[in-house]
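Yeah, one chain of the complex is gone here, protein chain that is, but the others are all in their spots.
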Amino acid sequence: MAEIMTLIGGRSSKQGTTLCASKLGAAYAEISSTLEMNVEDMARLGLSNNSKVRLRTPAGEAILRCKGRETKDLPPGILFMTYGPLSSQLMAGDTAGSGMPISKNLDVEVEPVRDENGP
Amino acid sequence: MLVRGVLIEDTFAEAFTMRVARLVITGGTPRWAREAGLKLTGFATSVIGCKCEAGIERELSETETPDGRPGVSVLFLTMDKESLPQQLISRIGQTVLTCPTTACFDGLPDGPDRLPVGKALRVFGDGFQGSKVIGGKRYWRVPVMEGEFLVEETFGMQKGVGGGNFLILARDADAALAAAEAAVDAMANHPGVVLPFPGGVVRSGSKVGSKRYKKMVATTNDAFCPTLRALTESQLPEGVNSVLEIVLDGTDAPAIAAAMRLGIDAACRPGVQAITAGNYGGKLGPHHFHLRRIMGGESQAA
Amino acid sequence: MTLTLTLRTAPTVPLEADVLSPDRLSGVSALEAAKLTVVHGNQRADLGEFFQVGGAADGELHLTGDLAQVKQIGTGMARGRIVVHGSVGMHLGAGMTGGEIVVEGDAGDWVGPEMSGGRIVVKGNAGHMLGSARRGSQIGVRGGEIVVFGNAGNEVGNGMRRGLIAIGGDAGDFAGVNMLAGTIVVLGRLAWRAGAGMRRGSIISMHPAELLPTFSYACDYAPEFLRVCLRHVRGLGLTIADSHVNGRYQRWCGDGIELNRGEVLILDSAGTASRS
Amino acid sequence: MGSPLRIVNGRVYDPANGVNGAVQDVCVRDGKIVADVPPDAKRIDAAGMVVMPGGIDIHCHIAGPKVNLARKVQPETHQDDVQLRTRLTRSGTGGTVPSTFATGYRYATLGYTTAMEAAVTPLGARHTLEEFHDTPVLDKGFFVLVGNNLLLYRLLQEGRREELRHALAWWLKVTKAYAPKLVNPGGDEMWKGQRNANITSLDDKIGSFDLTPRRVIAAFIEAGNELGLPHPVHIHCNNLGHSGNVETTLETMRLAEGRRAHIAHIQFHSYGAAAGKSQSNPTSRARDIIEYINTHPNISADVGAVMFGPATIMTGDAPLAYMLRRFGGNKWVNADTENESGCGIVPFRYQDRVYTNALQWAIGLELLLLSEDPWRMVFSTDHPNGGSFMSYPRLIRLLMDRGYRKEQMAHVNQKALDRSALRDCQEREYSLSEIAIITRAGPARLLGLTDKGHLGVGADADVTIYEEDEDKEKMFSAPRYVIKDGELIIEDHELRADHQGRLLHVAPDYDPQIEQVIEPFFEDFYTIRFANYPVDDRYVPNGQIIPTTPSVAAAPATAGTRT
Partner (left out) sequence: MGENLKVVRDATCTFCGCVCDDMHLTVDLDQKRIMKAENACILGKAWFREHGIEERPLALIGGRTATTEEAVEAAAQILAQARFPLIYGLSDTTCEAQRVAVAIADMIGGTVDTTTSVCHGPSGIAFEGVGESTASLGEIKNRADLVVFWGGNPAEAHPRLFSRYAVTPKGMFIPNGRKDRTVVLVDVRRTPSTPAADIFIQVKPRSDFEVLWALRALVKGRKVDPSIERRTGVSLAVLEDLVARMKSCRFGVFLFGMGLTMNRGRHFNSGALLALATDLNEFTHWVAKPVRGHGNVTGADNVVSWQTGFPFGVNFSRGYPRFNPGEFTSVDLLTRREADAALIIASDPADNFPKAAIEHLRRIPVITLDPKATPTTQLAQVAFTTATYGINVSGTVYRMDDVPITLRPAFESPYPSDEQVLTAIRDRVRALLGGNRLPAGAPVAAAS
């Protein structure tokens, strides 16, 4: 069952240091496929750290692995991920006459991805 | 020429060129549009004493007004260009602006002169007024306690005709009045014409100037007063004991002529002896309405 | 006879065809028109490379085809009429002072920039910046009318100083932003932050809208001018219900940061306006 | 450098060499004016034309951080005034703040070959030089802002006048500047440090410093003279634009005490006030100003005339720009530079019906028409503050054509003319020779550019050839030929070649010990390293050092400096 949440894209220092080395390496791929999520939301959706979730917007979809954050750090309903190839998949190309695509605070459908073997 | 036994005298009504504006006043209900129209056109019978002449042209249905509400159409006339806006500003300001639910629109969009009436009235808003341009016309929105008063920024002015008339010469006062009422009813709602006097009828026809009082611009038309038959050079035929006059103002001469035809025809009824008209020898007013020609006959009158 | 242009070769990159204006084509034969210059990307080309031209110019121009890549149609137009059987690209009717453009399909961004007169009717959807000020400029539409039957994007009427914009569908964010005067009617939904920074002017919404905290509620009433305005809009082809004409509206004044002389009018039956 | 060239049959105006309209040849070779060239040299037949040295703008704002901000903030003014590229030249955009390429080409198309950017923060010097690199044709230099410099204030506050002079020399040299510039001394410190206050008189205390503008100005005039700079301290006085500021201006000029000083855009500083009301509408006090200048040969000025139409206020005088912000159509830019300056930008429009604008217009004309020494009261609009340099031809016509002037006077706010003396200077008309002085020979002499502003042998071959025309605006709008460094840039009114002009700068000597004083200040209060501050020679691909003639030795032993 999908829920609508707000996805914030951003930068992290770990991403910054990693991209200096290579954007094609495994470290960068891992960082840019990690989704920070409120722990209560995760519990409700039956997710635990490293569970796969599918994010979907009208532009596209991406599958990430989630990582829990306490409510004081990340309020319920808010998601965070670093910019990268996966966040690109979710962004619409319309810039509304500004040149800037919306890349923060996207409404995304969040859906746990069940492994074939079941949870 | 006789119409149903009533003599149509071979004379003409002499009318003047005036300036005319047409206002469309709408209201939340026909009642309030009418109330505003009545107050606006009250005390506007003759330029002699009222500085302007006005009357309700006709009532308008929802489909005929700019805002889709019931309304009345009003014609407003003055002798010169300058006094028309002055009269409109003071009269609309006192009678339409004040009247619940109403709005005031220009009814002569093609009028070659534009009178800045709404533009002057807007200042009642004390700076809180605002304007809107809709379909190329500018309107002012003046805040009032009820809500908002809407008035068009400018009103068209064109040349009109004032002083079309005919006189009903009757056997007695009852017959004269009945004929006058019938005439007024027949002319009601005629496009381009208003009857500025009370109920459309005037009993006190006047002549220019005074025989006795220097300052009087107009005094009673003694030649048509039955009580003065023995004292003055009366023009009343024998048997006529009461005369009533109908005065017509309008946007143009053909409209007045057409209305006169309907009015005279309706006035030709039992008890009426003759229909005549007032003129000044044809030298003062450019518009001459020959009664017999109007009624479809021949006229020899100058 | 009108001049008819039918797209036969789609441009591979944007085509700037500011020459497609009745004023510029006045008295021009089909043969002459085909030789007029358009700008295809960074190179000049003949109009005839892209369009089959027929008829002769008599003040009316009929364009047919998907012209979504064709920009600047009707630039500087002062009179006459353009009918587009299809969609058009950006900058439709730029600097237009008179005449009429009717687009049967959609229009791109920047419909009617710096327009001061005339009328543009878009029967489909329009892009962003409809009737909006150019970047850096404080003044958008200076007069005239823009009617969109479908939806419009962000910044409808940015900096608008006079005129009417009527939208049959929804309007995007910041409709009427920095408006100086004029009227924007939105029959569909008004998105966020309508009227931000407006000094004067009216934004009319037939649906509940979230307003900025700097807008103040004034009253519920039936604005008389709106009856006139909506009937006029009805005459332009949009579907206006009697309940819109006769309705009561909430009047919200704003933007409090600026003059506070603008207003957002929200149809009452639409429910209560809320603050954003 | 172009091939040898002989200009024949033209009427030559070379006031520096006493040539006043004589028909004589001008020969050019290797970028210089020479006595003769071989008979087969290319000839330009200048019959019916006027030959003058290339124009020199002594005070304009054409490059650097504030100019670029002013460009960026007005895209709407660029859109409809474009400069098309050609096979050879770059495209650009105009408005009152054109792009760099357009600036160079457009100056050239008016016959100008040298321009001085009049206000650059030291931190912005590198940026300015980068823009100069992309500003074609012109020779350029810039005046560096030192009048709100906090380190210099500290030295002055402590009475360290010698070190002040060395530090000033250091700043001029490491930034590759042409002259020191004071802008509203103390004003920026009041603005940045005292909640947007300003200086109101020469004796105000400057913020937390134990200093007054009077002390600052006097010290810089002294130091500038001691350094023997080709151009003295260039002063934008306090109280610019304020009613009654004439007293401040006169007092500032008196502070020079016979030493050289240049007052910038003096029109903006020549305002009186109705008695007792300082906030009232200004009146013209041009007469008092010009009388002082006429009788004090140590003082020079550029007029800073105002022309009706669009302008851009851009100034190091931040509080002034704030005062004017309400005229900016909602736009106002402020930019503070650490330890060095403030800056303000406001788009503006001078309107002939507006009292103050009309008065400003009149005062500019008054000053020029009442001036008795054209060599010391020279031409400028403080571009783009008083109007674009593109309006120079119109201003020339106003000076040369009294009929035209009278006609223009009829259109302006008459109350303003009542408060000026412009109607009393109806008669005067500038001659071509006088125009050549105020636009060429005069600025060259004031700038100390001995190779410019004249056509004598050895001068830079910067030559402009105008077709004579009764309509002087038309004549000065489009020279037939422009030669820059001997190269034909404009021929038959059109750009025919691209050209990279030179950077004109000074490199005064200083005691290297002064770096020991400056460096710790950088450590504490700058965010750029001391070592990274000086601008190196890579930014000056085509530089020319104009020598100084110091009256005081820089330092006992070592005159060398590191760069």
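Residue numbering begins at 1 within each chain, and the chains themselves are lettered A, B, C and D in the order written.
Note that a contact is a pair of C-beta atoms (placed from the backbone, for glycine too) under 8 Å apart; a residue touches a chain by one contact, two chains touch by 3 or more.
Source: prediction; values computed, not measured.
S.K.: I'd like the shown chains that the missing chain touches, ordered by label.
M.R.: Visible chains that the missing one touches: A, C, D.
S.K.: Can you work out which residue in C:81, C:142, C:193 or C:227 touches the chain that's missing from view?
M.R.: C:193
S.K.: Identify the residue among C:29, C:64 or C:214 that touches the chain left out of the display.
M.R.: Result: among the candidates, C:214 touches the missing chain.
S.K.: Even though one chain is hidden, which residues of chain D still touch it in the full complex?
M.R.: Here the touching residues of chain D are 63, 65, 67-68, 71-76, 78-79, 82-95, 97-102, 123-124, 126-127, 130-131, 133-134, 150, 191-193, 195-196, 208, 322, 328, 330-339, 345, 524-529, 531-532, 535-536, 538.
S.K.: Can you list, in ascending order, the chain C residues touching the missing chain?
M.R.: 12-14, 16, 37, 39-44, 69, 90, 109-110, 128-129, 134-136, 138, 173-174, 177-178, 192-193, 196, 210, 212-216, 256-257, 260, 274-276
S.K.: Touching the hidden chain in the full complex, which residues of chain A are there? Just list them.
M.R.: 6, 8-13, 16-18, 20-24, 59-60, 72-75, 78, 80, 83-85, 87-105
Definition applied: only the chains that are shown with their structure count from here on.
S.K.: Could you name the chain whose Cα mean is nearest to the mean of all protein Cα atoms here?
M.R.: Answer by centroid distance: C.
S.K.: Go ahead and name the chain pair joined by the largest number of contacting C-beta pairs.
M.R.: After counting contacts between each pair of chains, the winner is B-C.
S.K.: Taking each chain's centre as the mean of its Cα atoms, which chain lies farthest from chain B?
M.R.: Measuring from the centre of chain B, the most distant chain centre belongs to A.
S.K.: Express in whole angstrom the distance between the two chain centres, defined as the mean CA positions of chain A and chain D.
M.R.: Between these chains, centre-to-centre, one finds 56 Å.
S.K.: Provide the C-alpha centroid distance between chain B and chain D, rounded to the nearest whole angstrom.
M.R.: Roughly 75 Å, centre to centre.
S.K.: Would you pick out the residues of chain A that each touch at least 2 other chains?
M.R.: Not one residue of chain A touches more than one other chain, so the list is empty.
S.K.: Chain C: which residues touch two or more other chains?
M.R.: Expected reply: no residues.
S.K.: Are the chains arranged, by touching, as a line, ring, star, complete graph, or other?
M.R.: Per interface graph, the chains form a star.
S.K.: So which chains end up touching which?
M.R.: A-C, B-C, C-D
S.K.: Would you pull the chain C residues touching chain D in the complex into a rising list?
M.R.: 134-138
S.K.: Under the stated contact criterion, what part of chain B meets chain C in this complex?
M.R.: Spelled out, the residues of chain B in touch with chain C are 66-69, 103, 130-135, 139, 141, 147-150.
S.K.: Which positions of chain D touch chain C when the two form their complex?
M.R.: Against chain C, the touching part of chain D is residues 73-77, 79, 329-330.
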